[in-house]
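For this view, one protein chain was removed and the others were kept in their places.
Labels run A, B and C following the written order; every chain starts at residue 1.
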Amino acid sequence: MVTTSGLIQIALALVLAPMMLTIINRTKAAFAGRRGQPLLQPYWDLWKLFHKTPVYSQTTTAVFVSGPIVGCAATWLALMVTVHA
Amino acid sequence: MLWFLVAVPATAALLAFALPWNWGRRLLLVACAACHVGLTAAAVIQRPEPVLNGWIDLDDASLLFLIITSIVFLIASFYTVGYLAREGHRMPTKPGEDAPFVNFPEAVFTGCLLLFLAAMTLVVVSHHWGLMWVAVEATTLVSAPLIYFHRYPRSLEATWKYLVICSVGIALALLGNFFLAVAARTYETSFHLAVADLEHHARQLDPLWLKAAFLLLLVGYGTKMGLAPMHTWLPDAHSEAPTMVSALLSGVLLNCAFLAILRGHALLVKAGLGDFSRELLVLFGLASMTVAAVFIIRQMDYKRLLAYSSVEHMGVLALGVGIGGVAGYGSMLHAVNHSAAKAMLFLAAGNTLAYFHTKSANDVRGVFRVLPVTGILWIVGLLAITGSPPFGTFLSEFAVLKGMVDNNRMLVAVFYLIALATAFVAISATVLPIVFGNAVKDSDHVTADGNSQPFAPIHLLYPPAEPLWSIVPPMLLGIITLIHGLYVPQELSDFLHRAAIATGAE
Amino acid sequence: MTSWLDATLVLLILTSLWLLGSSRLQACIRAVAFQGLLVGLIPLLSKWPEISLRLGGVAVLSMAIKAIVLPAMLRRAVREANVLNEVQPLIGFTTSLLLGIALWGLAMHIAGRLPVQTLNVSAILVPVAIFTVLCGLLLIVSRNTAVMQVIGYLGLENGIYVFGWAFAIEEPLLVEMGVLLDVFVAVFVMGITMHHLSREFDTIETDELSSLKD
Partner (left out) sequence: MWLFVAGLIVFFGGGVVSLLMRMSPRLASMVGCVAAVTGSLLALGSAAHVLFTGQAAHVTMAWQIPFGSLALGIDSLSAIFVVPIAVIVAVAAIYGGQYLPSSYRSSVIGPSWFFFNLLAATMLLVVVARNGLLFLLCWEGMSLASFFLVLTDHERERTQRAAWIYLAAMHLGTACLLVLFLLLGRSSGDLDFERFTCEPGSAGILFLLAVVGFGTKAGFIPVHVWLPEAHPAAPSHVSAVMSGVMIKTGIYGLLRILTFLGDVPSWSGWTLVVVGVLSGILGVLFALAQHDLKKLLAYHSVENIGIIVIGLGVGLLGLAHRIPPMAVLGFAGAMLHVLNHALFKSLLFLGAGAVQHGTGTRDIDRLGGLLKKMPVTGTTFLVGACAISGLPPLNGFVSELLIYLGVLTGVADSSRVAEVGWALLCVLVVGGLALIGGLAAACFTKAFGCAFLGEPRSEDAERGHEVGAAMRASMVVLAGACFLVALTGPIWPYVYGSAVVAVAPASFHGEVQAAIEQSRFPLMVVCVSSWAFLAMVGLLAMVRRALLSGRQVDRVPTWDCGYAAPTPRMQYTASSFASPILLLFRMFFRPRIGQHLPTGLFPKQASFESETPDVFREYLFEPVFSAVAWTALRLRWLQHGRLQLYVLYIALTILVLFIWKLG
């Protein structure tokens, strides 16, 4: 059954997921002797990307569009199942 | 009553020789065949009394083969009338054949056909070894002119081979008869060669002479029946004879010889030597099936293909009897089904030959397109002859197999199945392209030197490509075997069982 | 009469060898006619002196057919077909004769296995009959002309008759007549066919007759 802590976990995972990228990049940078990106860079990127004009190739179809959606949904689902188990 | 069965066709034959009009003769043929069927029906309803001291009698086995003979002959006679109307007086150059041919006089043909019926009837009704021998020999002699109806060299060659080989076989059967007589004479009393007498005293016969006699009878009548390796006349005669003669040879004559062998088998069974004859019948059955399968593979002459298939089915008959039990019953049922199916296929082959002028399966394509009914007949025949449901042959071959499994003859069963499967694959490989595919390609009418040969296809000369006489008879035969595949009335089943028991097959 | 019977049987063996060894058609026809005569004699000799009218009649009739009518028909067929007076063997005459002797051994062997002694006839009758049958078969197998095959067939039939009539099997007349008639008609039909053969092929060598094959 869906518990409150489960929901909190899922929400946290969603919110914190882009941070993963920052952590990885900053770790890499640290080993390379650089400073690395700002902590919230992925969030800024996302913000910016969400405001861009979408451009689709004429060749593409709905399959192209649905790819990210299905991928995202599948990941979420995996997350939920994991949390639940 | 029994006399009439033989006498009617014989008298009609004499009349046919004498009649001056062809149409009258054809009418006579059909009338006589119908009359024969009528007499047979009467015999079914009320079993006639034996005549000639019981030498001529109708037991269940006789009746079975009499019915087959009578019905197939009637159906073939319809075909014959149309065939004679078309081919009887024609003297064209036959493209693809070696030489011009001139038909035998129709009087001789029709007369011999009727005599053939008389002789075959005599074979099945005779209950005397000597009489039966005479009748079997008579069938050879009167059918020789039938094979040579279209007088061209190849048919003549076939006739010659048929005559010599069958005569040699029959001569051995005669020796077998004498051996039988010797076997019957070694004790104080001596019996005649009447079947009933011998069977009654079977236990007193000298076993060694009896065995020897059976060997001779088996090889002798086996030659006529087409058991390998004595079958060699069969493909030649069947492929060169006119269509309905092939149908009769395959559908009826072979059965008659089979009945003769069955009588021998019955005698041995009664004498307590059943195992001896069974073993031999199984052996010859397997040999026939194997040899037939070998020659059916890539057989490109479709009439020869059918002839070899007859050899195969004769093997099935012998095998069924040799296995015994329910297989014997299957064998009886198979005799019925094979006759119908094979006669039908030969008639379909005749239609094809008439249209395409060639017996080579390589040159015939798309029968279905140009002769739709014949095409369907081919397919039905293919399925029927290879023992596919829903045709009667499936049931009968199944019964034979059941006999093998029930008697725990697994090795024989495996052989049997392999031979049947090989034949099936090979026959269908030849027949399917004949029936389907593109109709005649232009190249088919090109002679050996590469020039296309202008000739008027027969359907232009004779407008309907498929006149009724050419399709209704084979359809009737097809219906017979179809019905037997879906419905075998209890009465028929009992009758077949009785026939099988009467001949020691069960 | 046993000695006479034996003598006839020995003559029969010799005729068979004669058939095997001859290179001329006419000689073969003569030999087979003689064989027919001997075969007709055998029932008379084996049943002597109680010969019924029926037995005598059938014997005489068979002699007439086998020794006179059939050979005459054969001669006529040969004349009409205009064939060479040669036998045209597939295997040499010497070989044929040697094979003939081997066949005699085989016939003795087979006859030895059959319970002949109970039959109360000449000891060599069964082997002679079998030998004659085998010689007939050998002729059919090893000769190349249609005429010789008919002659071989006649030899085969003669052998069978030796056997049948030696025991004077008490079959009713009808059957005997039928049997005789059938043989007669068989040879007759073969003769007609031979006639056609010679017309169609200009020869009755059976080499020509092998176009039907697989």
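Everything that follows uses one rule, which is that a contact is a pair of C-beta atoms (placed from the backbone, for glycine too) under 8 Å apart; a residue touches a chain by one contact, two chains touch by 3 or more.
Given the structure is predicted, the values throughout are model-derived calculations rather than measurements.
Asks: For the chain that does not appear here, which of the shown chains does it touch in the whole complex?
Replies: When the entire complex is considered, the left-out chain reaches A, B, C.
Asks: Quick one: which of B:H128, B:K211, B:R278 or B:K359 touches the chain that's been left out?
Replies: Hidden-chain contact among the options goes to B:K211.
Asks: Tell me which of B:M1, B:L411, B:L432 or B:L468 is the one touching the absent chain.
Replies: B:L432
Asks: Given the contact definition stated above, which residue among B:L114, B:L371, B:L420 or B:A505 touches the chain not shown here?
Replies: B:L420
Asks: Who touches the missing chain here, B:L15, B:A85, B:A196 or B:V294?
Replies: Final answer for the missing-chain contact: B:V294.
Asks: Looking at B:P145, B:G315, B:G366 or B:G381, which makes contact with the chain not pictured?
Replies: Selected residue, touching the omitted chain: B:G366.
Asks: So which bits of chain A touch the chain we can't see?
Replies: 50, 53-63, 65-66, 69-70, 72-74, 76-77, 80-81
Asks: What residue numbers in chain C mark contact with the hidden partner chain?
Replies: Contact residues on chain C toward the absent chain are 90, 106, 109-110, 113-114, 134, 137-138, 140-144, 149, 206, 209-214.
Asks: Contacts of chain B with the missing chain: which residues?
Replies: Residues touching the hidden chain, for chain B, are 160-161, 164-165, 168-169, 172, 208, 211-212, 215-216, 218-219, 223, 229-230, 232-233, 235, 276, 280, 291, 293-295, 297-298, 329, 333, 366, 368-369, 383, 386, 388-390, 394-395, 398-399, 401-402, 405-406, 413, 417, 420-422, 424-425, 428-429, 432-433, 436-438, 486-490, 493.
Convention: only the chains that are shown with their structure count from here on.
Asks: Would you mind pulling out the distance in Å between where the CA atoms of chain B average out and where those of chain C do?
Replies: 31
Asks: Could you check chain A for residues that touch two or more other chains and list them?
Replies: As it turns out, chain A has no residue touching two or more other chains.
Asks: Can you list the residues on chain C that touch chain B in the complex?
Replies: 113-115, 118-119, 133, 137, 140, 146, 149, 153, 156-157, 159-160, 163-164, 167, 169-172, 174-176, 178-179, 181-182, 185-186, 189-190, 193-194, 196-197, 200-201, 209-212, 214
Asks: Per the contact definition, I'd like the list of chain B residues that touch chain C in the complex.
Replies: Residue list for chain B touching chain C: 128, 130-131, 133-134, 137-138, 140-141, 144-145, 148, 151-154, 156-161, 163-164, 167-168, 171, 174-175, 177-178, 181-182, 185-186, 190, 192-193, 206, 208-209, 212, 235-236, 239-240, 295, 299, 304.
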